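Here's the structure, in structure tokens; my notes come after.
Only one protein chain is missing; all other protein chains are in place.
Labels for the chains are A and B, by order of writing; each one numbers its residues from 1.
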Amino acid sequence: MKKSRFWLLLALVAALAVVAASCGGDDDDEGEPAAEDTTAGDTGGAEAVDCTASIGIMGPFTGDVAAIGQEQLNWAKFAVDQFNEGRGTSFELVEGDTQLDPAQAATVAPQFVSNSDIVAVVGPAGSQEVEAVGSIYGNAGIAFISPSATATNLTEDFETFFRVVPTDADQGPTDATYMADELGAQNVLIIDDQTSYSTGLADSTTAALEEAGVTVSRESVSQDQTDFSALASGVADDTDVVFLPWQVAANAQLFGNQLAEQGKDAVIFGSDGLFSPDDFKIAGSYVSSFAPDITGLDDPAIQELVAAFEDEYGDFGTFGPPTYAATTVVMEAATAVCEGGEEPSRETILEQMGQTDLPESILGQPIRFTENGDIEDATFFIFQVAEDGSYELVQ
Amino acid sequence: MDFFVQQLVNGVTLGSVYALIALGYSMVYGILKLLNFAHGEVYMMGAFIGYFVLTALGGASSPVLPVAPLLVLMFLAGMLGAGLLGVVIERFAYRPLRNAPRIAPLISAIGVSFFLQASALLLFSAQFRTYDTPQLIPFSTGIEAGPLRISLVRMLVIGSAIVLMVALTLLVSRTRLGKAMRAVSYDREAAAMMGIDVDRVIVATFFIGSVLAGAAGVMVGLVFERVFHFMGFIAGLKGFTAAVIGGIGNIPGAMLGGLLIGLAEAFSASYISSTFQNLIVFGILIVIMLVRPSGLLGSPALTKV
Partner (left out) sequence: MPRIGTDEWVEQQELRTEYYTGLTAPARRAFDRVGPGPRFFAFLAICAAFPFLTDSPFLIRVGVNVLLFALLALGLNIVVGWAGLLDLGYIAFYGFGAYMYAWVSSSQFDVHLPTELAIPLVVTASALLGLLLGLPSWRLVGDYLAITTLFFAQIFVELALNLDRINLPWRDQPLDLTGGPNGIPGLDPMRILTIDFLQTRDYFFLLLVVFALVVVGLYYVNESRTGRGWRASREDPLAAELMTTPVNRLKLLAFAMGAAIAGLTGSIFAAVQTGVFPQNFEVTLLIMIYAALILGGAGSISGAVLGAVIVASVPEILRTPENARLLFYAALVAVLVATVRPWQRLAAVAAATVVFGVAVHELVSLAWPAGDEGASAGGSLGWLLDSWILVPAEHQDTIGNVGFVLMVAGLLALTVLGGDRRLVVLVPTIYLAAFVWENRLIAQPSVTRQLLFGALLVAMMTRRPHGLLGTPRVENPI
């Protein structure tokens, strides 16, 4: 009697879990693996190159911001598959999970240094992680290129550091000018999410806004917060614009909904962390972005790439395409080394990466680096979210 | 005044979710003197099950069922799934440790919690899923009296939390099972000698506690929309806190504790500062603990000599 009940229970659990599991897998699995029917968007048609190397990738692949890390990881995998497919190379990714903890990043970095196959590293994701690993990679002469660390001082402090995203110092003033001039904002509320990305950007925006004569008030809220309704209902009635330099677009979506629910009509202005047409679609809001078009709104080549990615991995936000770009930069450098008749090594790739010159990229703009390793000619673009949730370029 | 009532509603919504999670902690603790740290993950799984039921039935924008039966189905599936998960956890991670030192199940609970989190990451991916409730029940439906707005979703969440808590109270105070639970909680050995099947009571407790967590998961999905693999961690900590503040092992205490934390969060964020919201809440809670060392409704610990 007791045994049979147990079996029943087990069968129930199994059945339930199977249902849940198959639901969960659906998004990722529809259709054929995409790599076969598309060529690499930016490099199609080149001669096959015999080139082998391992590339390390660091990011928060588990833990509370795994959504960001997994998006980066998937795009990096996607970039490697596409590149190998299109160019006949054989690059490999080695992943190192940091959970956004600098201490873990400082354990992963020596692991990558010890692994002599690894010639360059994509990541880490956070600015403090870059602080923690910068000298480790610097001493080993390994180039590392972050798809998301934006603290302004990093490229000055670390010689082998590159990044494909512009800094806080670039973004804050652009957003502030738009808020003050185009939106005519008088009172702006800035809410940071207590991360390094967010406070840095909030500070640079505050400075620029105050210079333009706008009254700025500042709040901050934890990224792990469940509920923003108390915060939303506390937004003063004379606030025109709420500036959200956040990383988690789903949080901003909830904040926007709750703002409406509490009867407030302030406009939301999001930083590039919120550029995520799948997750953030509060009509009438503004979002800035470091690229004119990372989700393929106009450019058919990017559209094709994005469709191929979504077939294989599902939705994404603002963190994936720069990772694709960063991974491509590394692979282009390695390929150039191979084409020059040398084995890709840490020194050769570091040197080659400094000379990167990609006329086209998934970011919709050329990629070249300044002497420090920052991206050249960083410009910011501003989008408005239309009624149906689509993004329209307004500046 | 309107602002105050608005915050009250915001706080009660959040508080009733915390209270439901806290109840599971408290019930299990009352019977086994065990902190079930995997409880937050049960809640997370409940939220995911609700999400998949919603998606399977067409999603929020084009549901194949009318809203009411859809919600009922989501709640039932989420609660049942979470309940079964709770029973499985008890059977495999806690029962072998029934007579172990009190701290040992804590680590096995943490192991279960890691395992479930990673499983969710593996099975459901890391993406934020959203219930997209405004598509299903627009926020504009509900009470609107001047500046005061109470959306239907909030009323629904608060209402179902009240129903569940009343049902639980009745179950514990009026049924044979409830009597058995109280007996086991009072003295497990003596209850066993009186012919109560202790194992069965423990399984039932885990089931009921996890059912409540599953319901809380679906509610959070409805009112706060986002569902992801890590949501159970913070919620679990909050639920644990609420249970202890109320007096752990005490069922009305857990409800009170949950509400108190929800209200404290809402009021400190809106009246004082959202930056120091958590600091203020923790400060209040420390003072409460120092004034009432056994929680608000807990009885002072009896020391057997």
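Quick note on the criterion: a contact is a pair of C-beta atoms (placed from the backbone, for glycine too) under 8 Å apart; a residue touches a chain by one contact, two chains touch by 3 or more.
Nothing here was measured: the structure is a model prediction, and the numbers come from that model.
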Absent-chain contact - pick from B:Leu123, B:Ile162 or B:Val203: B:Leu123
Candidate in contact with the missing chain, chosen from B:Val42, B:Leu71, B:Val112 or B:Leu259: B:Val112
Absent-chain contact - pick from B:Tyr18, B:Phe48, B:Phe240 or B:Phe267: B:Phe240
On chain B, residues whose C-beta touches the chain left out of the figure: 29, 33, 35, 88, 91-93, 96-108, 110-119, 121-123, 188-189, 237, 240-241, 244-245, 248, 275-276, 278-279, 282-283, 285-286, 289-290, 293-295, 301, 303-305
Touching residues (missing chain, whole complex) on chain A: 6, 10, 13-14, 17-18, 20-22, 24-26, 28-29, 32-33, 61-63, 73, 95-97, 99-103, 106-108, 110-111, 113-115, 127-128, 131-132, 135-136, 151, 194-196, 198-200, 220, 222
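Heads up, the rule we're going with is that only the chains that are shown with their structure count from here on.
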Of chain A, residues touching chain B in the complex: 9, 12-13, 16, 19-21, 23-25, 27-28, 62-64, 66-67, 69-71, 191, 219-222, 224, 226-227, 229-231, 233-234, 248-251, 253-254, 257, 260-263, 279, 314-315
Contact set on chain B toward chain A in their complex: 3, 6-7, 10-11, 13-14, 17, 48-49, 52, 55-56, 80-81, 84-85, 87-88, 117-118, 121, 123-128, 130, 134, 139, 147, 149, 151, 220, 224-226, 228-231, 233-235, 265-267, 269-271, 273-275, 277-278
